[in-house]
Structures are given as C-alpha cells and as structure tokens.
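Note that one protein chain of the assembly has been removed; the remaining protein chains are unaltered in position.
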Amino acid sequence: MNRTFLLQQVLNGLAIGSVYAIFALGYTLIFSVLRIINFTHGAIFTIGAYATYALTGSQFGINGLLAGATLPFRLPFVLALLGGSVVAALAGVIVERLAFRPLRVRGADPLLTLVSSLGVAVALVNITQYLFGAEPYSYPDPLQGLPSAVNFGTAAAPVLVRTVQVVIFGVSMVMLVLLTYLMNATRTGKALRAVAEDMTTSSLLGIDTDRLILLTFVISGFLGGVTGTLIGLSVGVAGPYFGIAFGLKGLAVIVLGGLGDIPGAVVGGLIIGLAEAFVPAQYIAYREAVPFALLFVVLLVRPQGLLGRAQVQKV
Amino acid sequence: MSLRVSVSISTIAIAVLCCAMVGLAADPPIPIGVSVAQTGPVALAGQEQVLGAQIAEEYFNKHGGVNGRPIKLIFQDGGSDEPTAINAFQNLINVAKVVGIMGPSLSQQAFAADPFAVRAKVPVIGPSNTAKGIAQIGEFVSRVSSPVAIVAPNAVKAAMEINKDLKKVAVLYAQNDAFNKSETETFQQAVKDLKLELATVQTFQTTDTDFTAQITNVLNVKPDLVIVSGLQVDGANLVKQLRDLGYKGLIVGGNGVNTAAIFPICKAKCDGILIAQAYSPAYKSKINDEFKSVYKDKQKKDPPQFSAQAFTGIQVFVEALRALDKKSPIAKMELAALRVELNKQLISGTYDTPLGEISFTTGPGMGGEIVQKQAYVAQIKMDPDGTKGTFVFVK
Partner (left out) sequence: MASFLATYDFLLVSMVLAAVLALTLYLPLMAGQLSVASPGFYALGGYIAAIMSTRIFPPGPGLYPVSLVLLEMAVAAVVSGVLGLAVGVPALRLRGIFLALATIAFVQILGVVALNLDVTGGAIGIFGIPQPFSSAIQYMWLAVPLLLVSMLFVARLERTRTGRALVALREDELAAASMGINPTYHKVLAFTTSAVLAGAVGAVSAHFINTWNSRQGTFDTSVNLMAFVLVGGSRTFVGPVVGGLVLTALPEALRGIAGVDVLPAWLAAFLRDGRLIIFGILIAIGTVFFPHGLITPGLLRRLGRRGARPG
C-alpha cells in the first residue's frame, strides 16, 4: 500500500467521520444532560435542511400538499443556513414540550422516552413527506466558484478531498470547540453539567432545570439543522428519510466515543469514518456492518466508550 | 318539410337522446387498481408512477375511454414493504373490485403480493418490476418494465465507440436493491462478453450519500469506463462525487438514473453520462409526444422512466379492455369472467406506447413478459450552468 493511497484513505476516513461527528454532537448533548437517546434528531436534521431550502427562495416540487410552494423572498446561503437551523431549533423545542416533558414530569423510564422519540421521528418524517413530497432537492451552490476538490497531495500523485467535505470538517471542529467551551468554561455550562449529574438536587440549589433543558434542545436542534443543511449541500437533500439513516449509525458513534461525552462524539465519529474507509476493496459489501460490529465489540469490552468514565454502580 | 316528417325526426331524436343519456347514466366507470409506493422510502419512485397513471387516466378518458365508457383509477398505497402491498392488493381485489391492478413498485413486493392476485385470478401489470422471475409468478402476472437485458450491452458498446481504446471497466451497484442487483448482473455479463477487463466491482446502499471509499478503490484501478447501477439519488451523488474527485473517463448509468430527477443533484456534472434506457423522452411517436407534452405542462421537465412505464401499464389495460369489449360486451360480463378474459386479451395484444411498440410473450404457468421493440441508448447533455439537460439519442 503506497503512501498516496494511505493518505487518501486517511483523508476519506476523516471526511466521512466528520459528517458522523457533527451529527453525533447534537445527539450526545441531549444524552449528556438528560440521559435519553433522542431519535428525533434525525427528523430535526431533515427539517433544518428543508427549512434552509425554503429560505433560499427555492421552490418545492408538485407532489405533497404544499405543491410548488415558494417563500416570497430569498436569502443568501449562509443566512438561509442560520435561519433553517433556527427553525430546526424551534422544532426541537416543540418536540421537547409536547413529547419529552410530559414523560419527564411523570418520571418515566428512559426506555419509554426512547420509544416515544421513535414515534415522534416517524411522525415528523412522514409529515414532511406529506407536505413537501419525496423529491430530492439541491441548494443553490454557495461554493460554486471554488474548485470541487482540494488536493492534499502533489500534481503527479493527487490526493483529492471534495471541497464541501473540507468545509464540513472545519465546521465540526469549530462546533466541537464551541460546545466544549460552553460546557466547561461558562456558567450555563456548569449549570448544564449540574443538571446532568442530578436533576433534583440542581433544582433544589436554585437552578432552573426546565429552562436549561429547553436550552439543551435549542442547541441540539440548531446543531441538527446546521448538520442537515451542510450534508444537504454535500449530497443534496435526498428526501424526507435522509436523516434517518444517520440515526442508527449515530448510535454507534456516540457509544464508541462515550455516551454523553462531547469530544467523544467527534472522536467516535472520526474513528468509525476511518474504519469504514480502510475496509479493503474486495470486502466493500460488508462496509455497512463495520460501525455496528464496532459498536457490539465496544459494548462487550468497554461499554463506557473510549472517553467515558466507567459507570460506578451504586448499591 | 311536412308536419309528419318533422314529428318523426323529433321523436327519433328524442329517443336517441334518451337512450344515450340512459346509457351514460347506466354504465359506471371501469375501476382499475393502482398500488404503488405512495409512502415510505420508495415513495419517490411511487410518486412518479402515480403521476404517470393519472396522466393516462385523463388522456384515455378524453379519448373516449373504453368504447365510450370512462375508466376510474383506484389508488391504494402499497407502501414500501411487502405486507402493505399485500393488504393493498386485497383491498383492490375484494373491496374496490377492480378489473386489474397495476403495481407494485418493487420486485420484492411483487413476489409477495402478486401470488394473491394469481389466486384471485386478477390480472396484474408490473410497471417497474425488473427482477428475474416476475412473469413466472403466475399466469396473471405481466410486466411492462423491460429487464434491461437487451439494452445493457448496447450502452457498453456505445461507450466503446466513443473510446476506441476502452479496456478496463469498474462496476458499482446498489447491493440492497433488487432492481439494481439484477441489472448489474446483466452489465457484468456484457462486460465479459465484450472481452473487456472487469477491474473491480464495488457495492453501496441506496441510502448511502457518501461514496468516497468506493471511488478511491475505483480510481485506484484506473478504469476507462465506470458502470453505475443505482437509483436516482444515490446514482446521481455517485456520479457527482466521481467527477469531483477527478474521474475523467466515461460513465454508463443503468435504468435507475434514467430520469431528469438526477439533474438537480449532479447538475453540470451529469453531462456525458451514457444511459441504457427502457424509455426515452426523445423517442418520436404520436403517443409519446402527447404524453410528454402533458407531463411537461405539469412538471416542467421531461418525463422519467417510471412515469412512462406507469402510463404504459394503464394504456395496456385500456386498449385490452377496448379490444375485449369489441369481441364481447364487457358490460354484460361477470367480474370474475371479465378479469380472466382481460388477462388473456392483454397478453395477446400489441401496443403503441410511449415506450415504443410492445407486446408480450408467454409460456406455461406464466403471464406476459414484455417484448419491447425499441431499445435506447442516450447521452445526457447539460447546459453549461447545469440547470437544464436533455437526453440525446446515441443509437
């Protein structure tokens, strides 16, 4: 295996991995504060992508209830991205208020919340399809002037990575830094970590747990919207189901990195990306099994993940 | 004119009018069932099929229906899974009491649901089932979706015409989709038959969006030709990423990407793809032109293959009903007998459809396997800004 091929595989792995990482960040944030797996993340991701599409002034196809709908204005891509992510954050808040809060108030089992989030995800994705149809959409390309790929090698031995994937990698690193800063160096972050540790005690200490949980969903939803739009930029918005496929792999990512651990989400994502990229060419048909085989092994050997702390069982 | 003559004429006229009105009121529209994927992950294909069927309904009713009697399409969602398709078929057969069913969308659904239609002796026309063995499910199962066996080698040959030094071929296909799995077997056989070197075979999933790993493996063997068997979204993304990452050679796409729906995804990078088509919008015939113009009015782009095949399915039912009615009036037939006779009639007919001239061959224990006279290979030509494209005939 020569150096160029090796470098190409590594970069491919990092590129795919950063997509998983950026998806997993929103996922793991909710787990870190609330100890629940939020399957609606994939649906909110999709809503964000669709909202951005609408905000760029583009038109929806003729299938679906809102056939041919267009917004009367059009925003440049970056503003549409932010707007779409705000819509996604709002969707996250609505889901929280309507589906999760009633369960939390009743002290429900986290497994029940998991099932509920699945139900909500199914409903949301199908509502999106009902309203907008199942066609794929594509954003007006903000990266049009730039070359399609960046060459990390030489002219003679090119090692190419698609430009949009370099952008995604950059964004995921920025998100990681911002989130880590938020959780560790701000008062809000400390409050969030207190709520994660023990919700009852935190509220007794005067922390407004309800508002902080809402904030968590806002951030997670916003992240989901950004992820959805960026991935939509890279591969087109492939229909209302395009977020769901990430949902399952996202589980493998967050467990590998450590459930609830924010840098862990990025580490897990990159490792799974690299593992997928290094599958030898003749076994490529089994590539889909790789994240889940990794998940299974990690669960048996080290369930707390790479960066998580071993869970101490209180008696 | 004498009084007696005018009274006679008026009486006759009134009598004729009354009979005509009674006739119109008496005959309810003929129900034809449509069960395709209106929900679930396959809904994109299903949507296109619904549209094709609706255009057919309007078109044929405007042109006199079945000898004066209109048809009515009854839609029951077949979903994207086998049990939903079965339940939809049961509903159409027993509740809606249709004379025939067009559907389902997937070959796997056909293997599950068609046997129920065979047991109930109801004719089924598959608009998009391309796996081997569909028509062999039973006497009442036919299909208008050509299994691509004829067209695939033509597309590869067309590529060889363009690049006379073509030697190495890389094949990629969606391993989780029956349509594409059948198609790639044909392509791979064609490559071997044409004495080319099959340098690598890579797989992906229809739900995949990132293909960098497969593309790296493909670029590594330095192929002259890449053959892609995928559906619209994954196929288009694969092509776009192939081009992004520097592949400059020829690309042949299978039936799954035979649709203008890929243009928004790969845009200018769709240019040059050679497509083995079971349907071509560029095919010149009266009915294809009319179908195309109605479709373009609604959707502002050329009709995709799925819509054309759905239109054709309904057309086969209508024309078979017309022919049958001429032989023995269907209004007088019992439903069970009508279904059986319709099945026999449709298999024996020839039809001038948007797909070209088609007919069916049959055998013991099977229904109608399509025989399609025209086979098309086209090359995509995109405008420089990447928003509009056309399929241009190659041979």
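For reference, chains read A and B in written order, and residue numbers begin at 1 within each chain.
Everything that follows uses one rule, which is that a residue touches a chain if its C-beta (ideal position, glycine included) is under 8 Å from a C-beta of that chain, and two chains touch if they have at least 3 such contacts.
Worth saying up front: this structure is predicted, and the values here are computed from it rather than measured.
Peer 1: Taking the entire complex into account, which one of A:Phe5, A:Phe77, A:Phe152 or A:Phe292 touches the absent chain?
Peer 2: Going through A:Phe5, A:Phe77, A:Phe152 or A:Phe292 one by one, A:Phe292 is the residue touching the chain not shown.
Peer 1: Touching the hidden chain in the complete assembly: which of B:Gln76, B:Ser146 or B:Asn217 does that?
Peer 2: B:Gln76
Peer 1: With respect to the chain omitted from the figure, which of A:Ile16, A:Ile37 or A:Leu215 is a touching residue?
Peer 2: Residue touching the chain left out of view: A:Ile37.
Peer 1: Looking at B:Asn91, B:Ser285 or B:Gln374, which makes contact with the chain not pictured?
Peer 2: The single option touching the absent chain is B:Asn91.
Peer 1: Touching the absent chain: which residues on chain A qualify?
Peer 2: 37, 98-99, 102-103, 106, 108-116, 118-124, 126-127, 130, 248, 251-252, 255, 259, 285-286, 288-289, 292-293, 295-296, 299-300, 303, 313, 315
Peer 1: Tell me, which residues in chain B touch the chain that this view leaves out?
Peer 2: Counting over the whole complex, chain B touches the hidden chain at residues 38-40, 76-77, 81-84, 86-88, 90-91, 93-96, 107-108, 111-112, 115-116, 119-120, 131-133, 136-137, 174-178, 180-182.
Note that only the chains that are shown with their structure count from here on.
Peer 1: Would you tell me which residues of chain B are touching chain A in their complex?
Peer 2: Going through chain B, the ones touching chain A are 39, 41, 43-44, 46-47, 51, 175, 200, 202-203, 205, 207-210, 212-214, 216-217, 220, 232-233, 236-237, 241, 243-246, 261, 264-265, 267, 298-299.
Peer 1: Which residues of chain A touch chain B in the complex?
Peer 2: Residue list for chain A touching chain B: 5, 8-9, 12, 15-16, 19, 61-63, 126, 129, 133-138, 141, 148-149, 158, 160-163, 165, 231, 234-236, 238-239, 241-242, 245, 276-277, 279, 281, 284-285, 287-288.
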